[in-house]
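One structure, as C-alpha coordinates, below. Some questions next.
Every protein chain except one is present and positioned as in the full complex.
And now, chain A:
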Amino acid sequence: MGSVFLPHLNTGWHVDQAILSESERLVVIRFGRDWDPVCMQMDEMLYRISEKVRNFAVIYLCDIDKVPDFNDMYELFDPMTLMFFYRNKHMMCDFGTGNNNKLTWTLDDKQELIDIIETIYRGARKGLGLVVSPRGKYYFVYNVAISQLYVFLRRHRFHHITNALRLFY
(Lines give C-alpha, C1' and ligand atoms only; values in the text may rest on other atoms or scores of the structure.)
Protein backbone atom coordinates (compact mmCIF):
# COMPACT_ATOMS: atom_id res chain seq x y z
CA MET A 1 0.00 0.00 0.00
CA GLY A 2 2.81 2.32 0.97
CA SER A 3 4.46 1.92 -2.37
CA VAL A 4 1.67 3.93 -3.96
CA PHE A 5 2.36 6.98 -1.84
CA LEU A 6 6.12 6.96 -1.59
CA PRO A 7 8.10 8.46 -4.48
CA HIS A 8 9.64 5.99 -6.91
CA LEU A 9 13.03 6.38 -8.57
CA ASN A 10 12.63 5.16 -12.09
CA THR A 11 16.17 5.38 -13.48
CA GLY A 12 19.72 5.29 -12.18
CA TRP A 13 20.00 9.02 -12.82
CA HIS A 14 17.02 9.61 -10.56
CA VAL A 15 18.64 7.54 -7.87
CA ASP A 16 21.83 9.58 -8.15
CA GLN A 17 19.96 12.83 -8.20
CA ALA A 18 17.96 11.83 -5.15
CA ILE A 19 21.19 11.15 -3.29
CA LEU A 20 22.92 14.28 -4.49
CA SER A 21 20.02 16.70 -4.09
CA GLU A 22 19.76 16.42 -0.34
CA SER A 23 22.37 18.38 1.60
CA GLU A 24 20.74 18.40 5.05
CA ARG A 25 18.66 15.25 5.20
CA LEU A 26 19.34 11.54 5.16
CA VAL A 27 18.31 9.75 1.99
CA VAL A 28 16.71 6.37 2.60
CA ILE A 29 16.22 4.18 -0.46
CA ARG A 30 14.36 0.90 -0.46
CA PHE A 31 15.62 -1.36 -3.24
CA GLY A 32 13.26 -4.17 -4.13
CA ARG A 33 10.11 -5.02 -6.02
CA ASP A 34 6.76 -3.51 -5.24
CA TRP A 35 4.92 -6.77 -5.61
CA ASP A 36 7.22 -8.62 -3.18
CA PRO A 37 5.39 -9.27 0.11
CA VAL A 38 8.51 -8.40 2.08
CA CYS A 39 8.76 -5.10 0.27
CA MET A 40 5.06 -4.50 0.67
CA GLN A 41 5.42 -4.90 4.39
CA MET A 42 8.43 -2.64 4.54
CA ASP A 43 6.84 -0.03 2.28
CA GLU A 44 3.88 0.07 4.61
CA MET A 45 6.20 0.77 7.52
CA LEU A 46 8.17 3.37 5.58
CA TYR A 47 5.05 5.12 4.49
CA ARG A 48 3.75 5.30 8.01
CA ILE A 49 6.90 6.87 9.36
CA SER A 50 7.71 9.06 6.37
CA GLU A 51 5.82 12.00 7.78
CA LYS A 52 7.45 11.61 11.17
CA VAL A 53 11.02 11.56 9.88
CA ARG A 54 10.37 14.15 7.26
CA ASN A 55 12.59 16.75 8.96
CA PHE A 56 15.74 14.68 8.83
CA ALA A 57 15.15 11.97 6.27
CA VAL A 58 13.56 11.45 2.89
CA ILE A 59 12.41 8.06 1.70
CA TYR A 60 12.44 6.72 -1.88
CA LEU A 61 11.58 3.42 -3.45
CA CYS A 62 13.51 1.82 -6.28
CA ASP A 63 12.52 -1.23 -8.32
CA ILE A 64 15.65 -3.29 -8.86
CA ASP A 65 14.16 -4.92 -11.94
CA LYS A 66 13.54 -1.57 -13.59
CA VAL A 67 16.80 -0.08 -12.34
CA PRO A 68 19.35 -2.89 -12.38
CA ASP A 69 22.27 -0.42 -12.42
CA PHE A 70 23.07 -0.73 -8.71
CA ASN A 71 22.41 -4.43 -8.35
CA ASP A 72 26.06 -5.35 -8.73
CA MET A 73 27.51 -2.24 -7.13
CA TYR A 74 25.44 -2.59 -3.97
CA GLU A 75 25.01 -6.38 -4.09
CA LEU A 76 21.25 -6.12 -4.21
CA PHE A 77 20.36 -9.81 -4.04
CA ASP A 78 17.89 -9.71 -1.21
CA PRO A 79 14.15 -9.32 -1.84
CA MET A 80 14.28 -6.07 0.08
CA THR A 81 17.21 -3.81 0.84
CA LEU A 82 17.17 -0.52 2.69
CA MET A 83 20.17 1.77 2.18
CA PHE A 84 21.11 5.10 3.68
CA PHE A 85 22.97 8.03 2.13
CA TYR A 86 24.00 11.43 3.42
CA ARG A 87 25.56 14.11 1.25
CA ASN A 88 26.50 11.61 -1.42
CA LYS A 89 28.03 9.30 1.17
CA HIS A 90 26.81 5.76 1.76
CA MET A 91 26.04 5.50 5.50
CA MET A 92 26.85 2.24 7.18
CA CYS A 93 25.17 0.94 10.29
CA ASP A 94 26.30 -1.91 12.57
CA PHE A 95 23.18 -3.99 13.15
CA GLY A 96 25.16 -6.80 14.67
CA THR A 97 24.46 -8.95 11.64
CA GLY A 98 27.88 -8.78 10.06
CA ASN A 99 26.66 -6.75 7.08
CA ASN A 100 26.89 -3.08 7.95
CA ASN A 101 26.05 -1.83 4.47
CA LYS A 102 22.32 -2.28 4.48
CA LEU A 103 19.20 -3.41 6.22
CA THR A 104 17.70 -6.46 4.54
CA TRP A 105 14.86 -7.50 6.77
CA THR A 106 11.49 -6.09 7.66
CA LEU A 107 10.79 -4.43 10.95
CA ASP A 108 7.60 -4.75 12.95
CA ASP A 109 7.99 -1.70 15.08
CA LYS A 110 7.65 1.77 13.62
CA GLN A 111 9.55 3.39 16.46
CA GLU A 112 12.37 0.97 15.89
CA LEU A 113 12.69 2.04 12.30
CA ILE A 114 12.52 5.70 13.29
CA ASP A 115 15.24 5.10 15.88
CA ILE A 116 17.52 3.50 13.30
CA ILE A 117 17.04 6.31 10.83
CA GLU A 118 17.55 8.94 13.50
CA THR A 119 20.70 7.28 14.81
CA ILE A 120 22.16 7.13 11.35
CA TYR A 121 21.23 10.74 10.74
CA ARG A 122 22.89 11.86 13.97
CA GLY A 123 26.00 9.89 13.09
CA ALA A 124 26.04 11.41 9.66
CA ARG A 125 25.79 14.92 11.07
CA LYS A 126 28.83 14.20 13.22
CA GLY A 127 30.72 13.13 10.15
CA LEU A 128 30.76 9.44 11.01
CA GLY A 129 30.71 6.83 8.28
CA LEU A 130 29.56 3.98 10.47
CA VAL A 131 27.05 4.11 13.29
CA VAL A 132 25.94 1.46 15.73
CA SER A 133 22.31 0.50 15.57
CA PRO A 134 20.29 1.55 18.67
CA ARG A 135 18.85 -1.88 19.18
CA GLY A 136 21.20 -4.80 19.43
CA LYS A 137 18.80 -7.57 18.70
CA TYR A 138 19.45 -8.02 15.00
CA TYR A 139 22.05 -10.64 15.65
CA PHE A 140 19.44 -13.28 14.95
CA VAL A 141 20.03 -12.68 11.31
CA TYR A 142 23.74 -12.75 11.79
CA ASN A 143 24.55 -13.85 8.29
CA VAL A 144 23.04 -13.92 4.86
CA ALA A 145 22.00 -17.53 5.04
CA ILE A 146 20.02 -16.98 8.17
CA SER A 147 18.53 -13.79 6.81
CA GLN A 148 17.44 -15.58 3.66
CA LEU A 149 15.89 -18.34 5.68
CA TYR A 150 14.14 -15.68 7.68
CA VAL A 151 12.83 -13.96 4.59
CA PHE A 152 11.71 -17.26 3.13
CA LEU A 153 9.81 -18.08 6.24
CA ARG A 154 8.19 -14.67 6.29
CA ARG A 155 7.22 -14.93 2.70
CA HIS A 156 5.51 -18.23 3.26
CA ARG A 157 3.84 -17.07 6.45
CA PHE A 158 5.68 -19.50 8.71
CA HIS A 159 5.24 -17.10 11.52
CA HIS A 160 5.61 -19.57 14.31
CA ILE A 161 8.96 -20.78 12.98
CA THR A 162 10.02 -17.23 12.35
CA ASN A 163 9.22 -16.32 15.90
CA ALA A 164 11.06 -19.36 17.21
CA LEU A 165 14.05 -18.44 15.10
CA ARG A 166 13.95 -14.90 16.43
CA LEU A 167 13.86 -16.23 19.96
CA PHE A 168 16.57 -18.73 19.36
CA TYR A 169 18.95 -16.28 17.74
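The working rule: contacts are C-beta pairs under 8 Å (C-beta built on N, C-alpha and C of every residue); 3 or more make two chains touch, one makes a residue touch a chain; residues count from 1.
As a working rule, contacts and distances are computed from a predicted model.
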| query | One chain of this complex is not shown here; going by its UniProt record, which of these names is it: "Dynactin subunit 4", "Exosome complex component RRP41", "Ragulator complex protein LAMTOR4" or "PRP1 splicing factor N-terminal domain-containing protein"? | reply | "PRP1 splicing factor N-terminal domain-containing protein"
| query | What is the set of chain A residues that contact the non-displayed chain in the whole complex? | reply | 7, 9, 11-21, 23, 67, 69-70, 72-75, 77, 88, 90, 99, 101, 144
